[in-house]
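As you look at this complex, bear in mind that one protein chain is not there, while each of the others sits in place.
Take a look at chain A:
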Amino acid sequence: MLTIPCPWCGERDVHEFRSGGEAHLKRESRTDNLSDAEWADFLFLRANPKGEHAERWYHVHGCRRWFNAVRNTHTDTILAVYKPGEAKSEVSQ
């Protein structure tokens, strides 16, 4: 993975980006309602798959905007990129 296609700017060198970790995590608005286990789940448990992974990227040295990507973590191939608010793209293997 030498370049990443930013959905705002097009294909750019990987050096311009910062990884933002797993995408589509939802924070419970009333965290005081959560049990310790549920709170630990939100804080510490991440998908970490060997295969397709939906993740956030930040084009920090470019347009400075966030976006989402689906990447195969075994081959580091980026399968799709999409803007925040858009649904996770349907990506075939």
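Annotations for the structure displayed:
Note that contacts are C-beta pairs under 8 Å (C-beta built on N, C-alpha and C of every residue); 3 or more make two chains touch, one makes a residue touch a chain; residues count from 1.
Just so it is clear, contacts and distances are computed from a predicted model.
Only one chain is not pictured, and the protein name UniProt records for it, out of "Menaquinol:cytochrome c reductase cytochrome b subunit", "Sarcosine oxidase subunit beta", "ABC transporter ATP-binding protein" or "Cysteine desulfurase IscS", is "Sarcosine oxidase subunit beta". For chain A, the residues in touch with the chain missing from this view are 1-2, 13-15, 18-19, 21-22, 36-37, 40-41, 43-50, 53, 55, 71, 73-76.
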